[in-house]
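For reference, the structure discussed in these notes is given below.
What you see is the complex with one protein chain gone and the rest in place.
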Amino acid sequence: MVRYSKSRSRSVMTRTAACAIAGVMILAACGSDPAAPASTSGSGGSTAASVDGGGNTGGDTGGGKALVIARQMDVNSLDPSLAYCDTCQIYMTAVYETLIGLDSSDNQTLVPRLATKWEGNPAQTEFTFTLDPKAVFADGTKVTSADVKFSWERLKALQGSSSYLAGSIETIDTPDESTVVVTLNAPNSAFLAQVNSPYLGIINAKLAQANGATMDPATDTAETWFLSNSAGSGAFALKSYADGNELRLSRNDKFWGAVSEFPEVIIKETPSAVTQRQQLEQGAVDIAMQISADVASGLDSTDVTVTDVPSFNYVYLAISEKAVGGEALTPAVREAIRLALDYDNLVQVTAGGAGQSQASPIPNGFAGSADLPKPVQNIEKAKQLLADAGVTDITLDATFPSLNVYGIDFSTAMQQVQTDLKKVGINLELNPVEIAVWADKIGKDGIPVTMLYFAPDHTDSSQYVQYFSMAEGTQWQGWTKSDPNPEEATVLAQAFATQDATERASLYKQLGQMMIDDQVIIPIVNPDLFLASRSDITGMAYSACCNLDLSKLGRS
Amino acid sequence: MSTISLPVAATRRRRIRPPWLRGPALVGVIVLSLWVLVAITLPLWTPFDPLEPVAARLQGPSWSHLMGTDALGRDVFVRTLYGARISLPVAAIVIISSVIVGTVVGAAAGFFGGWIDAVLMRLVDITMAFPPILLAMAITASLGPGIRNALIAMALVWWPIYARLLRAQVIAVRQREFVESAQAIGAGRWLILRRYILPMSYTPVLVNGTMDFGQVVLLTASLSFIGLGARPPSSEWGAMITEGATNFYQWWIAASPGLAILLVVMAFNFVGDALRDTFDVKEQGR
Partner (left out) sequence: MKRYLIRRIAVMPLLLLGIATLVFAVSRLTPADPLVSIVGERNLNNPDVVNAAKARWGLDDSVPVQYATYMKNLVRGEMGTSFSTRKPVFDDLIDRLPATLELTFTALIGGTAIGIGLGIVAARKRNKLIDHVARFFALIGSSLPAFWSGLLLLYVLYARLGWLPGPGRLEPRSAPPGRITGFYTIDSLLHGNMSLFVQAATHLILPAAVLGWGVIGIVTRLVRASLLDELSMEYVRVGRAMGLRERTVVNTHALRNALLPTITIVAFTFAFLLTGAVLTETVFSWPGVGSYAVDASRNLDFPAIIGVTILGGVAFLITNLITDVAYAFADPRIRLS
């Protein structure tokens, strides 16, 4: 639901997914071969981290200064099987390790992390991972196949928001301590990308079980324990968490990879982008990543480095005919809404011009996004469509979550949408509410016109179809109570079973067009991301899977 | 019998005038009259629509846009003036409905006494046991955010103070000689209450009501500021300040509604002070 992520180069992303798939057959078939240095140096994925992370993370530099990050935290839980938020991505990556990592220097190569190698069968229904024998948890115990089995089965069983990532797992076999064999319930060309997602990080099973973790949401009591303890093998361990105040990580000195130079990392709750900027300017914090274009302008201190990078995040409108009060929203009327919006102006107003519009729910840069027509305003046609539909001067409920994500203030964005739609005779009644209240409403009555945001959970385009299409059982099919579109499900299954990257990209393009034709999701803006840090911080880079990898940061 | 009450009322009225129209109170009255005038006549003469973008976004103050423009390019000054069309009526409705409810409850409690008094006053005690903003927040959150629900919440929170005030007055007046005389000659209870007791009792309620006006304006803005009050694109002052907080470096967006609140509340405080001095009414714990 809530993701920052980025790639330095958009066109690369399309290849990333392709490589991910190619990697099923032959490890690291694309780009340079990161497996070689990793396995020879003997510390797996983390060595790759020190190689590309600015070269400053290696070694025990001892009592350095703590790293401070200003962030609006959206932590829903720190239980690795239940956590699902932007901040959770950073936390999970720092504290729990996945089997496969993503090389953040090019954001395209899958690299070993806990697993030294992996392979899938041609049908993409069975995957085998070999664990690094040197990998240990923070308490010194070895990472074994049983831990992997426990972690993934618990993720699926607890039915948290991130459980869908393990949804395709049928059985997990552990023939020996370092081998994991996963059997899927259907072909899944996105599985390795999903394994790369931070939510599939590995938990110390014994430790977690000793503190109440089970496979059943009804009996599991570990969530509270996880609020003040962690059970991972990553470069950091949880020190303390105070809701609405701060999250503190301490360095894992027993880390089996390159130990961080920061003895402590503090993520400080800082809701306002303005405060984030001020504290960064004053040197009170080292990193701030939720600064909007408006707030970033004028930030030109030599002590601060701001990089403006394209992102995969976007904010969208969702229109629902079946929602209470949305009866007038027939496909033609929904198309009229899409045509009534001034997209260039929306990018100006919402993102200060630092961003772009987006054709389909598959964001710019992902496989299948190329060559789809960007939306264009056409008021005349919109009015014509409305006139033909006999719709004049209607008023619609527009409840939306009162959020400020990726530098975009939803209230500002919705007011601009309201202004645009008023010109064609559609009136919106804006009603900003907290996300919990919003979700309650959309789950029950539905909402005729609303706004939400999305950033990838991993590098495969399939997630967008699984979330935004009207195929049966997707999030938005459920929320809008739309009639299922079986065609989308068919094409998605086809994509899952397709190994050739180009072919899959064209299938996703087809799916993108189908989602446009659904006229349910209208992407508003795909904003750039402002990576702001003190100038002495090294290794600032976004990982397409994991947001910010703390283990790669250093201070010069 | 009515002659007994006459001199009292007459002397009071005579004393009203001077402090009313002197010094700060006069300033307050003038400022408030201007705000009311502006609020009523606004649509007739403002050049801009408060809800429509009229210029480039986030422009600083200039002659064409006195307080600059906001994130959508709307005129901040015009929006601020339009804000008076929300804040003032809302405060008026809250105060008037609270005074009415408070008067009825207070009069009933004070006049009838006994168990009616006990029950009503316990309700008053309990409601008054909460800091107003906390209870108003809880009620607004429960009813769902919005200016209408915020108004309901504030009225629910505000009436008990007037009930308590009026009850105290009624009890004091009830024991006065002329009431006993009226009873002696067989006047009905309602008649006594209406004709003799209430006219002698409501002054403190009215004075406090005026003084509270500014506080309700503040509370309305506060509820909007924390996201429970007015909805966008409303130019309610608290909501505007929230937008100003998002665009912190464009100081004019928050400065304009902030100054408006300050002006209105200060004016009410000036007038309220003068009224209180005039009628020698004790301040109540708000």
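Miscellaneous remarks
We just call them A and B in the order they show up, numbering each chain from 1.
Convention: a contact is a pair of C-beta atoms (placed from the backbone, for glycine too) under 8 Å apart; a residue touches a chain by one contact, two chains touch by 3 or more.
If you're wondering where the values come from, they're calculated on a predicted model, not measured in any experiment.
Only one of B:66, B:116, B:143 or B:206 touches the chain withheld from this view, namely B:143. Interface note for the absent chain: among B:56, B:96 or B:126, the touching residue is B:126. The hidden chain makes contact, of the residues B:67, B:107 or B:221, with B:221. The residue from B:146, B:209 or B:238 that touches the chain not shown here is B:238. Residue positions on chain B in contact with the hidden chain: 122, 125-127, 129-135, 137-144, 214, 218-219, 221-222, 225-228, 238, 241, 244-245, 248, 251, 254-255, 257-258, 261-262, 265-266, 269-270, 273, 285-286, in rising order.
The omitted chain makes contact with chain A at the following residues, 1, 65-66, 68, 70, 76-77, 82, 84, 159-161, 164, 217-218, 223-224, 227, 242-246, 248, 266, 268-272, 274-275, 278-279, 282, 284-285, 402, 433-437, 439-443, 475, 478.
Just so it is clear, only the chains that are shown with their structure count from here on.
On the side of chain A, the complex with chain B involves touching residues 272-274, 294-295, 298, 348-349, 402, 404, 409, 411-412, 414-416, 418-419, 429-434.
Residues 51-53, 57-58, 71-73, 144-146, 227, 231-233, 243, 245-249 of chain B touch chain A in their complex.
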